[in-house]
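Below is one structure, written out as C-alpha cells; the observations come after it.
A single protein chain has been omitted from the complex, and every remaining protein chain is retained in its original position.
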Amino acid sequence: MTTLATKKTARKAEKAEAAVGKIRLATAWLGGCSGCHMSFLDLDEKLIDLAETVELVYSPIADVKEFPHNVDVTLVEGAVANVDHLELAEKIRQRSKLVVSFGDCAVTGNVTSLRNKFPVEDLLTRVYHEGPGAVPRGGETDKIVPALIPRVLPLHQVIEVDAFIPGCPPDPERIWAAVSALLAGEPVVLTEKMRMFG
Amino acid sequence: MVESRTRSAASPDLPHPSGDPRFALIDRTLKRFRFQQDALIEVLHTAQEAFGFLEEDLLIYVARQLKLPLSWVYGVATFYHFFSLQPQGEHNCIVCMGTACYVKRAAEIVAALQTAYGIEAGQTTPDGMLSITAARCLGSCGLAPVLIVDGQVLARETPETAIAAVQLAIEASAAAGNGRSSQLDDSYDEEGDL
Amino acid sequence: MKRSDLQAMARRELERQQAVRCRLLCCASTPCLSSGAATVQQALEQAVTDNKLDAEVAVVSTGCMGPCSRGPMVTVQVAGQEDIYYENVTPESAQRIVVEHVMANQPVAEKIMPSDLPFFAKQHKIVLANSGLIDPERLEDYVARDGYSALAHALREMTPEEVCAEISKSGLRGRGGAGYPTGLKWDLVRKAPGEKKYVIANGDEGDPGAYMDRTLMESDPHRLLEGMAIAGYAVGADQGFLYVRGEYPIAAKRLEKAIRTAERRGLLGSRVLESSFSFRIDIRIGAGAFVCGEETALMASIMGRRGQPTPRPPYPAQSGLWECPTLINNVETFGNIVPIIAHGADWFASVGTAKSKGSKIFALAGKVDTTGLIEVPMGITLREVIYDIGGGVGEGHTFKAAQTGGPSGGCIPAEHLDTPMDYESLRALGAIMGSGGLIVMDNASCMPDVAKFFMEFCTDESCGKCVPCRVGTVQMHRILERITNGSATAADLQILEELCTMVQETSLCGLGQSAPNPVLSTLRFYREEYEAHIQRRECPAGVCKMTEAPTLALMEALPRRIRELGTIPMSLA
Partner (left out) sequence: MAVITMTINDELVSGVEGQSLLTLIREQGIELPTLCHLEGLEARGGCRLCLVEVQSTHRLLPACTTTAQEGMAIQTHSERLVRYRRMILELLFAERNHVCAVCVMNGRCELQDEAAKIGMDHVRYDYLVPELPLDASHDKFIIDHNRCILCTRCVSVCDSVEGAHTWDVMGRGVNSRVITDLNQPWGVSRSCTSCGKCVQVCPTGALANKGSTVAEMVKRHDFLQWILDGREKKQWVMQNGGSEGRR
C-alpha cells in the first residue's frame, strides 16, 4: 500500500538521536475489549527486557495523542468498526513498517463483529433507546461518537497487514513469540497451538 | 392385534380423513408407482398440481404413505425450485432471466416490476394478488425478452409493457367483480405511481 | 408387431399422405406456440373446411422448423413442387395462404421466407431430419419415414456387440457437453457385470438459452425412444428412464403419448417387435434443479432423492441407478443413434471433422438477425453460423462475443470467429461445445456483467454438498459484484483468479468444476474491461452503474460523527 519513504521529516533524525538503536514500537486499540493489551501487560518481567530494546511511541497505555511517523512495528488490537478506526488504520499503515493484527478481533472481527447482523440504525436504537437504563431521547447528534460503518471488518480487509497473532486474547507466550521474532527482524512463525483462534 | 390389522389395512386404500377429494389424485399417483419410495418427486408433482402448493399436512401425508422420514420429504421438497411451500399469488408474472433475455436487458424488467409492486422476485404481494418469479430459461430465446403473465407468453417486452401487462391482468380480475382486487385497485390509486 | 407389419404401416401411411394434393405443416413447438401458432392452425383448418378442401388438403401440426424468431411458421407442401416456408403467420395470413396459395396457386409473397437463404442452405439435418416434417403425435407419420426400422434391423441382424462397435466406428461423441465417445461408454455398460441394467436419456436441459433437447423431444419423440431401445439392446438393459426437465410440459406430454402408442404396437415393452428383447421406458419429470443435468445428481433425482451428485468413481457404467450398471446419454446423443444404424457408421463419419463427427444442434440466440434452432455439420466456423445462418448482428451493431456452453462455457471474441466448431477447438479457447446454447452479444454487453450473471446462476444452482462450489461461487459472485459496482480493488481481481482455479480443481461435480469458466474466459479475452472497472471505475459498455467505491477512497466524503447526515456506502460491508 503506502511506502515508508513518505513523510520523512527532520523530526525523525531528532527522535532517532534520543533513542539510538531502539526499535520504535506502537500498539493501537480499535474495536476491541482491550483484553489483548491486558495480555500484553501479562508479559510481566519480559516487559523489562522489552523496554531495553524498544521505545513505545504510541499506545493506549502511553499518553500520546497523535500516531507518530516512522514506526517500526505496530500491534493493532480490535476490529475496524467506525470511521475513526478507518482513519487510524490508514494512518498506521502509512507510518509503520510492519503492521500486525493483534488478537482475534483484528484478525477475524470476532466478538466485535457480532453486531454485523443488524443494520446500524437498528443497532443504535436497540442499544441506546431500548436498552436498559435512562437514555437521552431524540437522537440528536452529540458530535462525539464516531459514525459506525455498516459492518465491522477485520483489519486486513481495510489495510495491508504483515502478520497475524490470533487468540482471544493471545496468551503472553504467543505475544512474546511473535514480538521477539518481529524485533529480531525475523518472520513471525507461530506453532500450531499458538495459531489457534479463540 | 385386531386394532393393528385394521390400521395397517387402512393406510393406503381409504381416502384421506379430511375427505378432500384432491387427495384421491395423490393416491392415484401413489398407486401407479406402487407406493415405491423412489416415486417421491412424482408424488410431490401431483400434490402440488392438485393443491397449488405443498402445505405441511400434505407433506406429512406423502411421507406416511411412502413410509419416508419427514425430514427426507422436506429436504426433497425444498431442494427443487418447482415445489413451493407457500401459497402463490392469484396472478403470476414470470420473467425469463435466461442468457438471451439477460443480454436483451430482462434484468431491467425484473427491477421495474419489483419497484412497482414492492416485492422481490420469488415473493408474493402481501394481499396475495401477485407473485413475481424470475425464471431460469423459458427456452423461447427467439422472442427475448420473454414474460409469462398468468400463463400467457408475451414476447419482446420492455419494463413499461411488462408493468402494463401485469396491471391489465390484475384489473381484468377486478372488473370481474372480485372484492379483494377492487380493494387493491384503491390502494394502487393512492400510491399514484401505477 | 413384426417387421413386416411395420412396413405395411409405412405403406398405408404413405398412401394416405399421397392421397391429398397439399399438406399444410404448422409448427407446434414451444416458441411458435408462444407466438400464437395454435390460433394459426385453427385458422388454417377453418379456411380448409370453409372452402370445402378437406378431402384434398391436410393440416398437420409438426415439430420445429428452425427460425424461431420468425414464428409462427407454416410450410406448404404441394406434390411435385418445392416446399414453401411462411414466416410470422397470423390467422389472417393463414386464411390467405389457403385461398391464394393452395386454391389459386399464388403464394403470399410478403410472408414467404425464401428457402434458399443460408439459414437453410448451410444446415445439415441428421438429428432433426424429421423435425418440422412429421406430426410428432402420430406414430404412423414416423414409421412412414422408416421409423423403427433401425431398431428392427439391429434386433434381427446385429449382436449387441456389433451395435456398440457400429456406434464406436461412427465416432459419435456425447452431445451433453463433455464429448465422451458414445460407443466406448456403451461398451463399458455392456461389459459391466450385472443382471439388471438401465438406460437413461438426459433431457434435463438446464443451460439458459438452450432448447435443443426440448425441440427434439417435442418434434420427433419416437426417434428418441427408438434410439434408447437400440441402446437398451446394445448394453443389455430392459428398463429406460427419460428424464425430462420440468419446464417442458409439452415435451413430456408428447413423449408419454409416444411411449403408450409404441407399447401398444409392440415397439416397446415386452418382446419388442416379437423378439426376445424387452424394453420399458418410464418418464421422470425434473423439478427445477440445474445440477440434475450432472449424471450422478440426475440418478439421485430419478430415485426420488435430493439431486446431489456423488463422487466418481464409481462411474454410472459400473454402479448407477440402484447400484446397477447404467448408461446415461444426452437426448441429442440418442437422436443420432437411429441414423447411424440406418445409414451406417461410415455415412455418419463422413460428416464433421477428424475428431468431431456428425452434426451439432445449436440454439442460436441473442443479438443476431434470425434466431432459432439450427443443425450444422461439426467444424463449421462460428462466422458462418453467425453471419450466414444467423444473418449477422444487424446494421449499426458490432459483434463482441459468442457465448457457448452457458454457465459452464465461455465467451469467444471476434478474433476467433473463424474457429471451427468442434470439441477440441472450443475447449482450446476456454469455451466448450456444451449442450448447444449459442448466444451472440454485441457492444452493448459488458463482459464482467455477463460473468456475474452466470456466477449468480451457479450460486443459485449449487447443490451445497461440497464446500468449494457452495461457498466459493458465492465469494466469486461477491467480487464480481464489487467489480461491477465500482468498489473492487486490484487485490480482489487476484483473489478472484485464485478462487477460479481452486473451485475448478476441487469441486465435486461438473457444476462447480465449470462454474469459473465464464469468468476465466472473459478475463482471458476482455481483461481490459475488468481493469477499466477496477482502475478507472468505468464500464466501457455502459451497463454497470458504478455506484460504489473502495473503502478508503471514500474517506474524505464519509460522515464523521454518529447520526450526521450522509450515507456510508455499503461497500464498506
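By written order: A, B and C. Residues from 1 in each chain.
As a convention for this text, a residue touches a chain if its C-beta (ideal position, glycine included) is under 8 Å from a C-beta of that chain, and two chains touch if they have at least 3 such contacts.
Bear in mind the structure is a predicted one, so any value in this text is a computation, not a measurement.
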| item | value |
| --- | --- |
| Partner chains on view for the chain not depicted | A, B, C |
| Full-complex contact with the absent chain, from C:172, C:508 or C:544 | C:508 |
| Residue among C:114, C:249 or C:311 touching the omitted chain | C:311 |
| Residue among B:78, B:115 or B:161 that touches the chain left out of view | B:78 |
| Residues in subunit C touching the chain absent from view | 289, 291, 306, 310-311, 313, 459-468, 470-475, 478, 495, 498-499, 502, 505-508 |
| Where the unshown chain meets subunit A, residue by residue | 101, 104, 107-111, 113-114, 116-117, 151, 154, 156-157, 161, 164, 166, 168, 190, 192-193, 195-198 |
| Touching residues on subunit B - with respect to the absent chain | 56, 59-60, 69-75, 78-79 |
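Criterion: only the chains that are shown with their structure count from here on.
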| item | value |
| --- | --- |
| Touch-based graph of the chains, sorted into line, ring, star, complete or other | line |
| Of B-C and A-C, whichever chain pair has more C-beta contact pairs | B-C |
| Subunit B and subunit C, separation of their C-alpha mean positions in angstrom | 26 |
| Chain centre separation in whole Å, for subunit C relative to subunit A (CA means) | 57 |
| Overlap residues in subunit B, where contacts from two or more other chains coincide | none |
| Subunit C partner contacts - residues on subunit B that touch it in the complex | 37-42, 44-45, 75-76, 79-83, 97-100, 102-104, 135-144, 146, 153, 155 |
| Parts of subunit A lying in touch with subunit C, wherever the complex brings them together | 83, 86-87, 90, 116, 120, 124, 139-151, 153, 158-159 |
| Interfacial residue positions of subunit C with respect to subunit A in the complex | 551-552, 555, 558-564, 568, 570, 572-573 |
